[in-house]
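Shown here: the complex without one of its protein chains, the others still in place.
Moving on, here comes chain A:
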Amino acid sequence: MIAQLLLTAFLAFVLVYAWSAHRTVPIIGLLASGAALAGLYFVWVPEHATALAAFAGIGRGSDLIVYIWVVISLLIMLNLHLKLRLQLDMITRLARAVAIDRAKESRRDASPPRKRRPVMLGRKAEVGPIQVQAKK
């Protein structure tokens, strides 16, 4: 009975984990939920686990539960791998934004400052030759 309660607690935790994973990686959430529910069923109806294990050629129902647990662990590992990739996506976007901003900044710094026309008080500004030609 103690083992059954402990396993139930563990598998309930996996169900909650699967629910949270479902939002980002639907396939992992679905598979982990399926595996956890199957595990819960076999924990409380072990004779069915034994019958299914015998049918599958595994031998004992407890071995079948161990195998299900291994599958759940692998799915959790795969999910962690995918989460790492999502984190890498975010790091990439951040690094890209930093790189482009720095490049634009250094181009701005490198370009010579605009020359201001000297203001001539009391005199009409001279008209450049190009404008004179344009008026002809």
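Simple rule for what comes next: a contact is a pair of C-beta atoms (placed from the backbone, for glycine too) under 8 Å apart; a residue touches a chain by one contact, two chains touch by 3 or more; residues count from 1.
Criterion: contacts and distances are computed from a predicted model.
The chain that is not shown carries the UniProt protein name "Glycosyltransferase family 2 protein", picked from "Glycosyltransferase family 2 protein", "TAT-variant-translocated molybdopterin oxidoreductase", "ABC transporter ATP-binding protein" or "Hydrogenase 4 subunit B". Among A:Gln4, A:Ser20, A:Ser73 or A:Thr92, only A:Thr92 touches the chain that is left out of the view. Here the missing chain is touched by one residue of A:Leu15, A:Leu37, A:Ile58 or A:Leu82, and it is A:Leu82. Listed here are the chain A residues that touch the chain not shown: 24-28, 78, 81-82, 85-86, 88-89, 91-92, 95-96, 98-100, 102-104, 107.
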